[in-house]
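Only one protein chain is missing; all other protein chains are in place.
The letters A, B and C name the chains in turn, as written, and every chain counts its residues from 1.
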Amino acid sequence: MATTAAVVDHATHAHADDRSFIRKYIFSTDHKIIGIQFGLMSLVFLALGGTLAMMIRWQLGFPGKPMPLGSLLPETMAAGGIMLPEFYVALVTMHGTIMVFFAIMPLLMGLFGNFLIPLKIGAPDMAFPRINMASFWIAVSAGVLMMAGFFVEGGHAGAGWTGYAPLSARPDLSGVSLGQELWCLSLIILGLASILGATNYITTVINMRAPGMTWFRLPLSIWALFIASILVLLAIPILSGAAIMLLFDQTIGTNFFNPATGGQPLLWQHLFWYFGHPEVYILILPAMGFVSDVLACGSRKPVFGYHSMIYAIISIGFLGWIVWGHHMFQSGMNPTLGMTFTISTLLIAVPSAIKVFNWMGTMWRGSIHFTTPVLHAVGFVAMFTIGGLSGVFMSSTPVDIYIHDTYFIVAHLHYVLFGGSLFGLFAAITFWYPKMFGRMMNEFWGKVHFWLTMVFYNAVFWPMHDIGVHGHMRRIYDPSQYDFLKPLAPVNTFISISAFLLFATQGIFALNFIISWFKGEKAGRNPWKDTGLEWSTPSPAPHGNFEKTPTVYNAPYEFSVPGMAEDYLPQDQKADQSRAPAGAGH
Amino acid sequence: MEGSKHKHPPYIAIFVALTILTVGELFVAFLPWGRTTLIVILLFLAVWKALMVALYFMHLRFEKSPVRILAAAPLPLTVIVVIAVMTEFRW
Amino acid sequence: MANATMMGPPAETQPATGVYNGKVGMWIFLGSEVMFFTALIGSYIILRFAHPEQWATPGQALNIPVTAVNTFLLICSSVTMVKAFAAIQDGDQKGLRMWLVATVLIGATFVSVQVYEYVHLAHLGLLPSGYREGSDLANAAASGVAWKAGPALPAAVGLYGTTFYTMTGFHGFHVTMGVLCMAFVTWKAFNGKYTVADHRGVEVIGLYWHFVDLVWIILFTIVYLM
Partner (left out) sequence: MGWIIPHGVSTFTPEIDRLYYIILVITGIAFVLVEIGLIYFSFKYRAQPGRKAHYIHGNVTAEVIWTAVTAVTVVIIGIMSVPVWNKVKGRNSVPAGALAYNVTAKQFEWNVGYPGPDGQLNTADDFKVRNQLHVPVNRDVVLEATAEDVIHSFFVPAFRLKQDVVPGMRMRIWFRATEPGPYEIACAELCGLGHYKMRAFVTVHTQEEYDQWLAERAAQAQSEAQPSAVASR
């Protein structure tokens, strides 16, 4: 009875949606609109974070030379177009902060968490649509606060995205006061938005699955988003708590991290990484889920080892809680504890291996259609593997003594975050774009974007391993200060030029994204011939999603089922209905 | 739904128990015993009180298992981090 | 109890767990609250473990009798809350309103007593940053003589003040939020929004309220009595 009411509502209103423009597109409670809002916000931040990276690369590739357009910046940032050291530190900090908190995380969780969960489990909307809307606008205000930091006296936060105390807690030592406070405040507020979002997602997945959508019929993207939401729910409050303590240390004179009065600088690091390591898995798990969906569809084959993929996601999610110390091997932490963290860290390679090999197994004996999303998905597997393998070096404590805080780490984190998360996002955006906007993105330019990105991306980040093992430290403004880094200058220049090309390449994606919105070829309901529930609705899906609540009959990836006319069996279609008439087929 | 008469848990009895336990805590805290002993007893009393609130006032005792799982899930994580970081000061 | 959980609201799809969204959502949200307090209380435990010498013995600086009364008040408010819930389960609208009003009032009293406690303590000389210079406590600590039925005060209380105000402050903040939400629920109760069949709002706010009470039980023990 409950459901029928909702259905009637959709049937009558799906066509004549009489909500005002503001209710429909600004303060909408529709999960799809909120998702797209999150997406647009994060893409803007992604472009901004990328721009900051270009400034970083200019300084590293051409230290001391005036930056192009640098004269536009105020004297407190760049004197006569030449970047100041304090501005460089703020740039690195904000590049990391923006990329992690305002670009990748809201793209994965905000955009796709919102957009996919109800569509893929067959629900009309989120469990709490209004909280969902609040979550977005809270995130926006956090973003505004974070941006405000660029314009305040003393410059923006400059203690790295990890904000290590006491540097971050002591304006007298860092020269930054208001910037660092805004950084804390913004993260606390963003944390609230994330927690509200995660509460919503978890409730929705637990409670609002369509009839027949059992746990082991959930697509892997939903499993990944679900586990990542749990990580958000439990990890983010730790950051909020820590950031509050830091904020108090800065403003009202508390002593949490102040060694002079017995406070513990390492306490900040423990809390930050107790949040921080689950956070990096928040940044990869959803991408892994999307890639599984895209690869199965692209290979026209069920995901290889669907159940073990789920167990791998769960165990990555769990193990992620007991490895945080691997960021602190050289921090002065109890060395015995360090040893324990080595073992637990290395163990994460096991579920990760399961995932990598199962993706390969999915491609094995398939019939792979290399559309743009599939290219990005394969690129994801290739690049994530490199990033994961470089993680193994650091998880061995002795090796980490040497490469900790060098560009080897920078290489690792970009291989997993760009090669992993961002490639996964490119796959997901190009794959679900038609469902979001009703139009296809341009395939030709999509492929051009993929190949150029692949080439330049590796040209940027691969050599970083090399300068890393030569001892090149992170977060240094001018490597030419050191004799042992002088021979690496040409490599730095090469990296920078590649980075500029990489950045320019992303323009193709931006243009493709924007132009396709208006001019793209119209997409039907199911352009990729995929099996997910979302493809049974019109593109874009109407308010309320489904004409009638779907019933689920099948596992998520029933591709190429023998004896069927079509090579895919949607989750909401009974197998016997689509069985080919006898004799047809081969 | 059905008729209006429910069997409620013994709320008042629990209230009385909580009050007594609190008075007990106050009493114990000022006993001239060793610190460790006091900490153990006080923690025991606090956990007992907390459990009563969770089980009866929050109805965990009468809930379905999904809710119980949700309630218990974060607890191991709270212990892990505190224990690990405490080792920092005694090695 | 059982049938309260079974009742789906008219506009919701049938919940897969048989527990309505609001309740599931509140329990999930409380999970994040547990972690938030883990960060705070964990830091308290860790810092105290590292520097026990900065803590005064119970009752020296903090006023135990006042806080004991406050603790009792919070327990009372939990009971009034649960009574309100029991009332609406039985369809007793008057009972619901009365018990809710009582809860709001007691909660507000708790916060007021805490504000009084802060003002008093700051006057006495304990600040988040440590002793207030020239205050009674600071002078007593500097003199090194026994203070109020205990040994001499610690020479420095930077961490003590820091953690005391942060722990109790964030608990107080939660109570304040709870009072505001509770006031909203009360207002709805006076408009007859809750029935025997559907009183999810009362149950959900109750869960939050009891959780805050539960946190206080822990805090009272470790901050005041240990």
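In this text, a residue touches a chain if its C-beta (ideal position, glycine included) is under 8 Å from a C-beta of that chain, and two chains touch if they have at least 3 such contacts.
Since this is a predicted model, take the numbers as computed values, not measurements.
J.: Going by the touch rule at the top, give the shown chains the omitted chain contacts.
T.: Over the full assembly, the chain not pictured touches A.
J.: I'm checking contacts with the chain that's been left out. Which of A:A382, A:A489 or A:I515 qualifies?
T.: The one listed residue touching the chain not shown is A:A382.
J.: Given that one chain is not shown, which residue among A:P66, A:P129, A:G338 or A:G438 touches it?
T.: A:G338
J.: Could you tell me which of A:T251, A:T493 or A:S560 touches the chain that is not displayed?
T.: Candidates A:T251, A:T493 or A:S560; residue touching the omitted chain: A:S560.
J.: Which listed residue, A:G289, A:G366, A:P434 or A:P527, touches the chain dropped from view?
T.: Of the listed residues, the one touching the omitted chain is A:G366.
J.: Hey, which chain A residues sit against the chain that's not shown?
T.: Looking at chain A, the ones touching the missing chain are residues 84-86, 88-89, 158-160, 164, 166-167, 170, 173-175, 259-260, 262-266, 299-302, 304-308, 330-332, 335-336, 338-339, 342-343, 346-347, 349-350, 353-354, 356-358, 360-361, 363-370, 378, 381-382, 385-386, 389-390, 392-393, 396-399, 401-402, 404-406, 465-466, 469-471, 473-479, 481-484, 559-562, 567.
Just so we're on the same page, only the chains that are shown with their structure count from here on.
J.: Quick one: chain A and chain B, Cα centre-to-centre, how many Å?
T.: 38
J.: What is the distance, in whole Å, between the centres of chain B and chain C, each centre taken as the mean of its C-alpha atoms?
T.: From the centre of chain B to the centre of chain C is 14 Å.
J.: What whole-number Å value describes the gap between the mean CA coordinates of chain A and chain C?
T.: So the centre of chain A lies 36 Å away from the centre of chain C.
J.: Two or more other chains in contact with one residue: find those residues in chain B.
T.: Expected reply: 66, 73-74, 77, 81, 85, 88.
J.: Among all residues of chain A, which ones touch two or more of the remaining chains?
T.: 206, 234, 238, 264, 267, 271
J.: Which of the residues in chain A end up touching chain B in this complex?
T.: 206, 230, 234, 238, 264, 266-267, 270-271, 274, 321-322, 325, 333-337
J.: If we count contacts the way the header does, which residues on chain A are in touch with chain C in the complex?
T.: Residues in contact with chain C: 1-3, 5-6, 123-124, 127-128, 195, 198-200, 202-203, 206-210, 233-238, 240-242, 244-245, 248, 252-256, 258, 261-264, 267, 271, 549.
J.: In the complex, go through chain B and note every residue touching chain C.
T.: Chain B residues touching chain C: 1-2, 4-6, 8, 11-12, 14-15, 18-19, 22, 25-26, 28-30, 38-39, 42-43, 45-46, 49-50, 53-54, 56-59, 62-64, 66-67, 70-71, 73-75, 77-78, 81-82, 85-86, 88-89.
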